[in-house]
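One structure is given below, represented as structure tokens, and several questions about it will come after.
Just one protein chain is left out here, and the rest sit where they should.
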Amino acid sequence: MSTPTSIRPVVPAGPQPVAVEPAPRQPARWSVRRARRRADDQPPRGIVSDAERRTPSVRVALQLIHATLLALLLVIGLGPILWLVKASISTTQDTLRSPMALFPSGVDWANLATAWTRVHIDLHFANSMIIASGSWLVQLIVATTGGYALSILRPRYGPVLYWLVLSTLFVPAVVLLVPLYLTVLDPPFLGVSLINTFWAVWLPAGANAFNVLLTKRFFDNLPREIFDAARIDGAGPYRIFWSVLLPMSRPILGVVSVFAFIAAWKDFLWPLLVLPNPDVQPLSVRLPTLARSTELDVLLAALMISALIPMVLFLVFQRTFLRSAGLSGALKG
Amino acid sequence: MRSIRKAATAVSAVLIAAGLLAACSTSPGQPDAGGKTAITVVSLKPGSEQSAFDAFENQVKQFEAANPDIDVTSQEYEWTGPTFTAQLAGGTLPTVFTVPFTDGKSLIERGQLADLSQYVRAFGYADKFNPTVLRSGQSADGGIFGVPTAAYGVGLHYNRTLFKQAGLDPDKPPATWDEVRSYAKQIAERTGQAGYAQMTQENTGGWMLTSLTYALGGRMQVANGDKVEATIDNPGAREALTRLREMRWQDNSMGSNFLYDWGSINQEFAAGRIGMIMAGSDIYESLVQQNNIKPADYGLAVLPLAPGGSAGLLGGGTLAAVNVKASPKQQAAAAKWIDFYYMSKFLKQDAAVLDAKTLSESKQPVGLPKLPIFDKATLDQYNQWIKPYVNVPLSQMRSFNEGIFDQELAGEPTAHTQEMYAVLDTVVQAVLTDPGANIDQLLSTADSDVQAILDRG
Partner (left out) sequence: MRTWVRRGGLSTLVFLLPLLVIFGVFSWLPIVRAAVMSVQQTNLVTAPKFVGLENFQSVLADPLFWTAVRNTGVFALIALVFGYPIPLVVAVLMGEVRRFRGLLSAIAYLPVVVPPVVAVLMWKFFYDARPDGVFNTILGWVGLGPYRWLQSATTAMPSLVLEATWAAAGGTVIIYLAALIGVPAELYDAADVDGASIWQKIWHVTLPQLRGVLLVTLILQIIGTSQVFLEPFLFTGGGPANSTLTVLLLIYNYAFGSSLGGDYGAATALSLMLAVFLAALSAVYFWLTRSWSTS
């Protein structure tokens, strides 16, 4: 957790909140899969028993509560987003004068095109993608190779190293803000400032102790016999890593990937500091600048486009997202 | 599912490759690439109209044609405190950049600007500058480290359309602060928009409070030997805040937003939601380029100054400076760019005409009221040269153009200016958002806070 990711106050699905997953005995039935099955199927029962459900008063109350819940969730959760969609294709005057009316002077589709091309949302969107992909890759490399070495290869100095990695979990990102900035300005051995390059975001993202912890714990619980067998068959450490370990690690890689991608997409303060050049800024950094100079209708269109992409990703990969988000809840297994 | 994931992997691989390339190509100011001297220069503010950027690129081409051994890359730029610090510390400032007058002295003292004396002397106008203007870009021993490119005085910008809607005569802008108040009230009552609004954020609150204080006869600092004394707790400042409070809380004529910085107040003003604002006389260009203002809406008047000798008009300006880390060759090339883009138009007819022509062809504003960087005669001469290309509604700025030269210009406070402004932001915000704010107490607290900053040196 050593990158100063922008931290949401109320515990997001960022890297921080997820708790240690339970120690699974058999990796094939790892708790994530169990959790998924439980979420998919009808749970055996909840608080209200079947007998109680049959009581008319309880049934009516439950239905009433559910209707209210659905309505509230729709209004509060979805409402602002729907409003943004509406506003992104309304004229500035409509949005200002009567923000809650539906298109009093017609739909203005041009906003979207203007935002995409003239305000260069396309460029910043690409930057966001590049930043997220790169951070994701770096995190994955560090976590898998490090987890493999610490969990399977087990050098003698492993425990000390693991402890050093874990200890960074206790150092909040904010402490590193300034010194990390200075490090990126003048990285050791390189002699070239990383400012205004994507490396300045990618590399620090890799120093995420939480990922190492997750992968190492997962690897710890893989049956050792498989690796022993592979070794007897003559597979070297590299081959074992590539052909045995990684294929078995899909679930944990999925979880790490979701965290990595979301965190990179949301990150604000760090890229704001290290990417002063507008041409390389991601959406999150660019939008506030644009907000001060772009006409409202186009700005709202830009906001809509920026929100749409992660939302679509979420709806497509909903299960992985929710599973990751619920991981910390599964800590009791 | 798997094919999606595969595709995603492929896409991200491509993106990463693209990222590597982009990352490689973004290191600024590669020196002396391909036998040419490469420099990066600041262009326009972020979010400016494409046509404005086009005009800028045309000027870059003209410069490169005249200087085939120089390669110019441009970078959009808006001076704000935090981004500038980060760029300064990070060494990512372009070869040529601009800073406000207020920061010139400290940057020079800290050795962060390149010495441009020899170049400016070679261009032949080192001794033609208005000495008070040049001083902000000079070191203690008179070396030129920053070239003044523009000077502004604070003016009263107003929306003519709102004036008309409110039943006011758009050709008769307010001439006293009492009139500003009554006009604002009338606009707010009759149009429902803010009659008057004030900047309050990112040090602009302090900047504008200082302007208002100057106009009412106060000053924020006095030099006392080599010590500077904070005089924030002065009658002018008290009157300034009292006037703001009356407009805000008695008349309710200041709208409902009191967290404005330079960019956002311009945006609101250009969108026709504010009757009057105080701002530097040079904002029209930005109102056009960034905020799409309707020219017919715009009016500019001189700031009313309170009667009595002590009232003054706060003025400031912009220095063009060269990155001290640039190679000597780059510094020379940078100086040429400053001469070409910022300076020579004021002194040479062909340069003035070319500049005006290029801008007007891209429908960029030409002929805005300026304050002299050299002397008044030079400025008049320049205005004569560009006359055929003037495309801004000069008649709507008549009050300013006629009145500005009769006003007593006073420079911005010189010691720890931006830090002092930051403290004053809080004061203005408190008065505008808290009906029970105690002006006397706010001023005396601010006074001691600023004194502590000044004493730290």
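Chains here go by letter, A and B, matching the order in which they are written, and residues are numbered from 1 within each.
The rule is short, and it goes like this: contacts are C-beta pairs under 8 Å (C-beta built on N, C-alpha and C of every residue); 3 or more make two chains touch, one makes a residue touch a chain.
All values derive from a computational prediction rather than experimental measurement.
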### Message
Just to confirm, in the complete assembly, which displayed chains does the hidden chain contact?
### Response
A, B
## Note on the structure
Filtering A:207, A:244, A:260 or A:280 for touch with the omitted chain leaves A:207
### Summary
The listed residue (B:50, B:85 or B:176) that touches the chain absent from the view is B:85
### Query
Which residue among A:89, A:115, A:130 or A:149 touches the omitted chain?
A:149
### Message
Using the document's contact rule, name the residues of subunit A that touch the chain not shown here.
### Response
2-3, 6-13, 16-17, 19-23, 35, 38-39, 42-49, 51-52, 58, 62, 65-66, 69-70, 73-74, 76-78, 80-81, 83-84, 96-100, 138, 141-142, 145-146, 148-150, 153, 155, 161, 164-165, 168-183, 187-188, 203-204, 206-207, 209, 212, 236-238, 241, 262, 265-266, 268-269, 273, 283-285, 287-288, 291, 296, 299-300, 303, 306-307, 310-311, 313-315, 318, 321-322, 325-333
### Query
Where does subunit B touch the missing chain, residue by residue?
79-82, 84-86, 88-89, 99, 103, 106-107, 110-112, 200-202, 255-259, 261, 418-419, 422, 425-427, 429-430, 432-434, 437, 449
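Going forward, only the chains that are shown with their structure count from here on.
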### Whole-Å separation of chain centres (CA-atom averages), subunit A against subunit B
40
### Summary
Within their complex, subunit B touches subunit A through residues 4, 12, 15-16, 18-20, 22-24, 26-28, 45-48, 50, 75-76, 83, 86-87, 89-92, 261, 263-264, 267, 271, 273, 290-292
### Query
Considering the complex alone, what residue numbers of subunit A touch subunit B?
92, 96, 118-119, 126, 129-131, 133-134, 136-137, 181, 185, 192-193, 195-199, 273-274, 276-280, 289-290, 292-296, 316
